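Removed: one protein chain of the complex. Kept in place: all other protein chains.
By letter and in written order, the chains are A, B and C; residue numbering begins at 1 in each of them.
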Amino acid sequence: MRPSSIRYYFKEGFTGLLKNRLMAVASIATVAACIFIISLSCCIIGNLSSVLKQIEDTIGIAVFLDDNLDSEKINTISDELKAIPHVTMVTYISPEEALDSLKEEWQADDILDGFDGENNPLSHSFEVSLEGIEYQSDVLKGIEGISGIRNVRHAQSETQILLKLNKVLSIVGIAIVAILSIISVVIIMNTIKISVYTRRTEINIMKFVGATDWFIRWPFIIEGVLIGLLGASIPMAVSWPLYTKIVELIYQYFPVIKGIATLLDGYVIFSKLIPVSLIFGVLLGVFGSVSSIHKHLRV
Amino acid sequence: MRPSSIRYYFKEGFTGLLKNRLMAVASIATVAACIFIISLSCCIIGNLSSVLKQIEDTIGIAVFLDDNLDSEKINTISDELKAIPHVTMVTYISPEEALDSLKEEWQADDILDGFDGENNPLSHSFEVSLEGIEYQSDVLKGIEGISGIRNVRHAQSETQILLKLNKVLSIVGIAIVAILSIISVVIIMNTIKISVYTRRTEINIMKFVGATDWFIRWPFIIEGVLIGLLGASIPMAVSWPLYTKIVELIYQYFPVIKGIATLLDGYVIFSKLIPVSLIFGVLLGVFGSVSSIHKHLRV
Amino acid sequence: MIKVENVTKVYPNGAEGVKDVSIHIEKGEFVFFIGSSGSGKSTLIKLLMKELNPTDGQIVINNINTTRMKRSKIPFLRRNLGIVFQDFRLLATKTVYENVAFAMQVIESPSSQIRRNIPTVLSLVGLQDKAKAYPNQLSGGEQQRTALARAIVNNPPILIADEPTGNLDPDTAWDIMCLLEEINKRGTTVVVATHAKNIVDAMQKRVVTLKDGHIIRDVRKGGYSDEA
Partner (left out) sequence: MIKVENVTKVYPNGAEGVKDVSIHIEKGEFVFFIGSSGSGKSTLIKLLMKELNPTDGQIVINNINTTRMKRSKIPFLRRNLGIVFQDFRLLATKTVYENVAFAMQVIESPSSQIRRNIPTVLSLVGLQDKAKAYPNQLSGGEQQRTALARAIVNNPPILIADEPTGNLDPDTAWDIMCLLEEINKRGTTVVVATHAKNIVDAMQKRVVTLKDGHIIRDVRKGGYSDEA
């Protein structure tokens, strides 16, 4: 390639966009719209799975001890629990604390008034937190080996539901993003195909004055890169600030969510989404252009 | 309009699609893809709000009675509760039943073993179901006027959360569908605009041999109707069976959901979605075509 | 019939198409527009059919001032004018038959009449065998003759042809010119922009010569370059 040709390719690539403004705007708008929808879905799905993860992390195992253990034995059990792999935290709950929280939960103190002090039928217990809900059965096995434990309570069904939810969400999430991506590819390719179609005579003429396939292709490739870059930059430029604003609004309008989980920071999502979108956009632009001109080159 | 012209319009409208196959396929695929995405969102949002509604309906008010009431007095209270507006059901719960469910909830029978029979500290109570969560405060006011009630427990915070969730979901749902619709309109209009653009010479020539604007427009309108109809029918034909299949899979893979809520029947969603999509598609097709040819007519 | 009065056309890019041109053409006349390449013949024709609007001056056709015409009336003006374009302007998606039929459908002729007239007109221009061909399946001259067939099929009171024989061999060109004269004899006003020196010389009709957008000569019965 001579330098004059390279200059020509770039000049043509840029002026191609300017001269075929309707096509350029249409292609860029289409790419932008599609990538915007995909990034919207990624934000929603990403947050759902992050919230789910945070909820999972709050699910621990309650360990009830035999009656009449002395505080030394209780300490030993606490240490033994902490030693089990994947256990992140072990919290001691005295019978009094247990009764208080029971009263609170029921919102009816008076019913349980008779059980205060010596009458308290509840036992000493530990709240065991795990690294992840998936380690529950391992930890349960570890707890079995410890003596002085009367009973273990773990959220069997909740765990199952959460584990399944997790799986479903990741499958559904991937499926939705995949479907959207495929649809976007179809739409974007269509747009580019039409845009090239309107220039088929131009391509034809070039062939007839002796241009090689690559001479014709290069400007289209550069045009494709520009369409992809612009089409991917616009939704990214819009959706990051938009996302930050929406998260703010949710917290404000809906403060209770702070107690349950925190939403993902824009940076976490967009530090991955931006490069992926740009690459996706550029590849689509290039591939769309090149594959569309292909059949017009066969003359 | 002469009958020969009407015949001409229809013939042109149909053959227009066939002769400009690339454009036709591109336009139809684009309309179809966009309507598919919108209908997907409608299914998801519709189900979320339906599940939410069902969860709301399970939230009732627990009414605890004074100790030592005779069964006649209890019956009177039951009748009084039923008479309150917006109350759908009143269920009596004996102290024994309450204890049993408490044991089950805790999954630790032995802790509460000592409270059986005469020792049962729990009171007689009623579970009051409402027409809707939004009537909670009205009903609470009604309950206040009844004598023999020691305590009323209602899910204050859950109610608040659900009411807000409901509101948020409907706002977010409308916003998402609106955004998707706007994006779809942009994409579809672009596609149709390009497709008309490739035929601008044709439109020009028609004008120059003396065709009136309407003579040129009619075939495009008919073509637009066809694009809209086909573009809307395809996603509907695909997504109804797809939805039914997915609901089936969710129930199968995820039986626990049956206990919480039932998903919407395909008919409920699609009996509304199909006419709306068809109208949306047709309007877009017609409006897209007509508005795009407009500027080419000014010669 | 056609009155062009002090018409000037300056294109948006500053190029001057025609400058201060005045010309009166009576009903039933046969007029040649001649002049070198770029002298403004096509511009004048485009002004007549209102493809262009004059920068200055006015044009009256059939007693209607087309410069101040309502937009919705333009199609009806054009139906009075059968036009053969220099670049043919055939519909690429229609066959020869359909291209000609189209001009009749536009004026809502009954289908029976369409079916009757078109074969006649196609054989007049020698295209009876090409009725089913699309424009890109035709030779240059065949396209030109299709354009002519379309222009004459509705028997318009005025026929305007821009270079109707540029792609035709002398014999076919002569046949086409005889056809135009025949049409003219039946009362149609005919205006032909052409470079065909031999034909202009032979036919001895009114000749209007343009140069750089000006009319420099207008003779009643003339040749391509009588004096000058």
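The rule we apply is simple: a contact is a pair of C-beta atoms (placed from the backbone, for glycine too) under 8 Å apart; a residue touches a chain by one contact, two chains touch by 3 or more.
Every value quoted in this text rests on a predicted model; they were computed, and no experiment measured them.
A.B. asks: Which displayed chains does the hidden chain touch?
C.D. replies: Contacts of the unshown chain, counting the full complex: A, C.
A.B. asks: Among C:Lys3, C:His195 or C:His214, choose the residue that contacts the chain missing from this document, as touch is defined above.
C.D. replies: Looking across C:Lys3, C:His195 or C:His214, the contact with the absent chain belongs to C:His195.
A.B. asks: Using the document's definition of touch, tell me which of A:Cys42, A:Leu65, A:Met206 or A:Leu284 contacts the absent chain.
C.D. replies: Answering carefully, the residue with contact to the hidden chain is A:Met206.
A.B. asks: For the chain not shown, which residue from C:Val10, C:Leu77 or C:Ala133 touches it across the whole complex?
C.D. replies: C:Ala133
A.B. asks: Kindly note down the residues of chain A that lie in touch with the hidden chain.
C.D. replies: 2, 4-5, 7-8, 19-20, 201-202, 204-213, 215, 298-299
A.B. asks: If the hidden chain were put back, which residues of chain C would touch it?
C.D. replies: So the residues of chain C touching the missing chain come out as 11, 13, 15, 34-39, 41-43, 86-87, 133, 137-142, 144-145, 162-163, 166-173, 195, 197-198, 224.
By our rule, only the chains that are shown with their structure count from here on.
A.B. asks: Both chain B and chain C are touched by which chains?
C.D. replies: Both-contact set = empty.
A.B. asks: Taking each chain's centre as the mean of its CA atoms, which one is farthest from the centre of chain A?
C.D. replies: So the farthest one, by centre of C-alpha atoms, is C.
A.B. asks: Distance between chain B and chain C based on Cα centroids, please, to the nearest Å.
C.D. replies: 63
A.B. asks: Between chain A and chain C, tell me the centre distance in angstrom, where each centre is the average of that chain's C-alpha atoms.
C.D. replies: Distance between chain centres: 67 Å.
A.B. asks: Distance between chain A and chain B based on Cα centroids, please, to the nearest Å.
C.D. replies: 24
A.B. asks: Hunt down the residues of chain B that sit against at least two other chains at once, touch-wise.
C.D. replies: none
A.B. asks: Note the residues in chain C that touch 2 or more other chains, in rising order.
C.D. replies: Residue numbers touching two or more other chains: none in chain C.
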